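Dumping the structure here so I can ask a few things about it.
With one protein chain held back, the other chains of the complex are shown just where they sit.
The letters A and B name the chains in turn, as written, and every chain counts its residues from 1.
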Amino acid sequence: MTNDEGSSRITGHASPTSDSWLLTTDLCIKCNICTSVCPVAAVTDLFPGPKVVGPQAQRFREPGAISLDRSVDYCSGCGVCSLVCPQGVQVAEMNILAKAALAERDGVSRRNRLLGRSEQVGRIGSWFAPLANFLLQNKFLRSLGERWFGVSREAPFPKFAWRSFRSRFARSGAGRDAAGIYKVVYFHGCSTNYYEPRVGMAAVKVLRLNGCKVSVAEQNCCGLPLQSNGELAAARAAAEANLRKLAPYVREGYVIVGTSTSCTFALKHEYRAVLGLHSEEAELVAGATYDFFEFLQKLEAEGRWQTGFRHAPERIVYHAPCQLRSHGIGRPAADLLRRVPGVTVLETQADCCGVAGTYGLKAEKYQIAKDVGRKAFHEIQKAQATRIACDSETCRWWLAQHTGLPAVHPVEILAEAYGVKRV
Amino acid sequence: MPRFSTEILVIGGGATGLGVARDAALRGFKTILVEKGDLAHGTSGRYHGLLHSGARYVVRDPQSAADCYRENLTLKKILPAAIENTGGLFVALPEDPPEYVEPFLAGCQAAGIPAEEIPPALALKEEPLLNSKIVRAFRVPDAACDSFDATHALERSIREIGGEVWVRHTIVKLLREGMRLVGAEVENVLTGERVLIGADLVINCAGAWAGLIAALAKCPVKITPGKGTMLAMNSRLVNTVVNRLKLASDGDALVPIGTVAVMGTTEIVIDNPDRYSIEDEEIELLLSEGEKLIPRFRDFRALRAWAGVRPLFDLTPLPPLLKRPSTSLRSAQGSASGEGGGVARSAGEGGEASRLISRAHYVLDHAERDGVEGFISIVGGKFTTFRLMAEQAVDLACRKLSTERKCLTAEMMVDPPEKKFHTLGQRWGEIESLEKTEIICECELVTRAQVEQALRHSGSWVLNDLRRDLRLGMGPCQGGFCAYRAAGLLHEVFLTAESAENAKQIEPHLISALSALSAVKAPPEVKATNAALIEFLQERWKGLRPVMWGANLRQLELDLTIYRSLLGADRLPVTRPPEEYPSEKTS
Partner (left out) sequence: MFAGALAAQHSARTLVMARGIGGTHLGTGTVDVWGPHSPAPSPDDKERRLERGSPSPEVELKKRRTRKHPLGLAGLPALRAALAEFKKICAAAGYPLAGEIHSNFFLPTALGAVRPTCLAPESFTAGEVRQPAELTLARFPGFRDFFADLAVSNLTAAGYAARAVALDLPDFPTRRDSFATDLARAFDEADYRAQVADRWRAALKGVSRLGIPAILGLDEPFTAWRDLSDRLGVEIFEIPILPPSVPGMRLFNNLRRTIEAAGGRVTLGPGIQGWVQADRQVGVIAETAGGPRKLSARSVILATGGFRHGGLESPAKGEVKESVFNLPVTTGKQWFAPLYWDAQPYTRFGVSVNAKMQPVDADGNVIYSNLFAIGGILAGADRLGEGSREGIDLATGWKAVEAMTNAK
């Protein structure tokens, strides 16, 4: 192709000009429904809305040419646009790829490289957990971090656990399960492993209580933070590594269950729809992956769900993370928690709490993220609950910081109701 | 009747006419161009968008091929802002005749056209949607040219040089003194006002209508209208012009131009260049040829269909044609291309009396031909060679006016010197750099400022003019949102013409048009606006109906929701009298 600019092409499988993308661009009838629900466009003038930067701008993007985009950078990737599009346009996916193209053009900043590598950060941080935690909470260092790195000084960071989930699991009797009705690979994800092992322990206990044989197969970061920060090649490498590790289990009849709605969403959807991986392994793993409560609902439908709960009166406010909505499975955690005697579950209506993975941590986006989340914060405060339940870790940390209410994963509440002692 | 005088009167505001007017003005002739509609509303505005490298004609018509290539380079030099330098490919599928390759390459070499063979795998890498069964591929310097941009740039240039361009002026009669043409009587289509233009020489560049104009001077010129239908695909399926490597035939070229890709074309002889329809068979043919190039072609959204009328000039008097041969005019035995450049051939060897008419261009001196002085016609031809046609016409004009003046159009840029090739992302980049603006047509990124500029200063009168000027309404929603907004802006401009202070800012023709319309019963600005809106959407419908399925049907539903239900456009009081409101018979 003769192009005078001669700049780099978008390489890789899923690019905005492969025919699946062109086909979804074709579907857009410009109705503006996506724009009307976009939580970011609602609060900032810097983002013109998903239709404008998505299917509309896509018609002006040419592979191999410099794309003159700027505003698509403000898309948070929450995915609400794809959910509401009646034509089935994959607006969010299109925007993610456009952002990656921007990154390829401009280079990925040091900050984004760091934020994308949650596994490496987690591993190193947890070796020096006490020191790392001190550093992260230190106000002066955080303000330097904002100036040099662009990570907002106010953004909430969790504490590194001094012993990872995997090592705790190993000591808890890994591999000693009896055959069980289901063989489950528990996909823990980076945050459970390095920050909140208690979530993983609760999950494993609940699974075992429900008669499952649990394994924590070899696994690595799902790659979603890399994808969100524009490093598609690295994201693909992480994805392919996971598929290699997990597919054999699926072939042996295991299902994959995860407590992080972002990780499970990556396995179910993003690997194929955004990263363009369509191998047999990718299809196998996607079909066998379940969100934790989705899996419990499956057990319930089969009459195998253990419901011997203690009476555990509590008023809980549940926030459905935007990535859970993208699963398209409803809100199984809220539905099932209501079955615990004494538990009242109020649900927020807000579509997005604002943090959207690593988006709200970035200095230039922190305020936008906060504005997006205002509705959720308000609803949570009005609910007068004792705790927030939310299946996504970054949402939990963000909501806890901005509402002052403790936030836990719904599985922790369930574990308590089963009488499991908190680890 | 008011009287104007000029040296050269050019009839026809397509590429040819504008090229002639510019060439003449640059050579110092006082020049007036008249066009009965809006610029490029004839064939120039409806063509495939292809700036030929000439490789298409090398086997059948080497002279035409060489001309095309030279003009390709020249236009790239003088008119870059209207051109996307996409490059081109000629690809052979397994079913295409392998014996075509050698004469193709030899012809390219002879005409000086660089044709570089590349491995099919490379072609597929660059154009991943192409049929993976391609056996051979050649790179050529085809490009895509937006004829609206080109014609508007030419018009601007003409005005700058001191020539005049009168749109919406139709020829009522050509004035004769004895056996000499001395000018024309023209009528302003909007106001009905008539003026006389006296000219030393009249040049007929009316394209598909050239025969009708020549008839006014009692010079018989047979122009056969050859309709060619094209499909605009909603997505830019390829970024390079893709041609089939075989003798030219229907549906053998896919041209990326702006945000769409145009699949073309057919060739069917018709009677009347102003009256034709698009046949289902043509659409089906384009879809199935498209499928050969791009296997998933039918899954992609065909945005709209339209037809252009080629002005085929019949050099020798021959028996009448069959109206619709069962195959196209380009029969299986091989024939001249559909797009231009070819040699007259008589009925072919097998079966049908299909007839081929030359696609080359001809400059006719009516003094020699018909004994009428002061009149020349330039007929036939194609877009790519318009400058050359103009040069030859004005050369003849010089001879007839007994003066020797050098043609400057090959060197002088039409665009300002800093202009570069148009790129796809340009428009989006411009928008991204704006702080505040109102985008009126979101599909094609047309801003309020641009619309107002066009309405106030560039002679855009109705929404269809805005479409030609700015591409308003040419995107996926086909006017769904922007037609209302543009109508609102049109109305605003009309309104301001009423007030004395603003009148100074409005081009004279707008004011005169309004005063004529105010003779009508309803307030003129209302009637004109509503009529413009109705006409615009009806014209969009003409091109949508032949491809009304899939996503287009969904789009139609949305657009009908907006115009019928939300806006009630079918119930406007001044376009339909109250008694004609939808009633029981529609429910």
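The rule is simple: contacts are C-beta pairs under 8 Å (C-beta built on N, C-alpha and C of every residue); 3 or more make two chains touch, one makes a residue touch a chain.
Because the structure is predicted, anything quoted here is derived from the model rather than measured.
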Specify the residue from the set A:His327, A:Lys370 or A:His402 that touches the hidden chain. A:His327
Looking at B:Leu26, B:Leu312 or B:Leu537, which makes contact with the chain not pictured? B:Leu537
Can you list where subunit A touches the absent chain? 29, 31-33, 35-37, 41-42, 45, 48-49, 52, 82-88, 264-265, 267-269, 286-287, 289-290, 325-331, 347, 349
In the full complex, which bits of subunit B touch the chain not displayed? Write them out. 280, 283, 298, 431, 434-440, 442, 448, 481, 484-485, 487-489, 491-492, 495, 522-523, 525-526, 529-530, 534, 537-538, 540-541, 545, 547-550, 553-554, 556-558, 560-562, 564-574, 578-579, 581-584, 586-587
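As a convention for this text, only the chains that are shown with their structure count from here on.
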Of all residues in subunit A, which touch subunit B in the complex? 1-5, 17-19, 22-23, 25-31, 51-52, 56-57, 59-71, 87
Going by the contact rule set out above, which residues of subunit B touch subunit A in the complex? 85-87, 126-129, 139, 141, 234-237, 239-240, 259, 296, 299-301, 420-421, 423-429, 432-433, 442-443, 445, 475-477, 480-481, 551, 554-555, 558
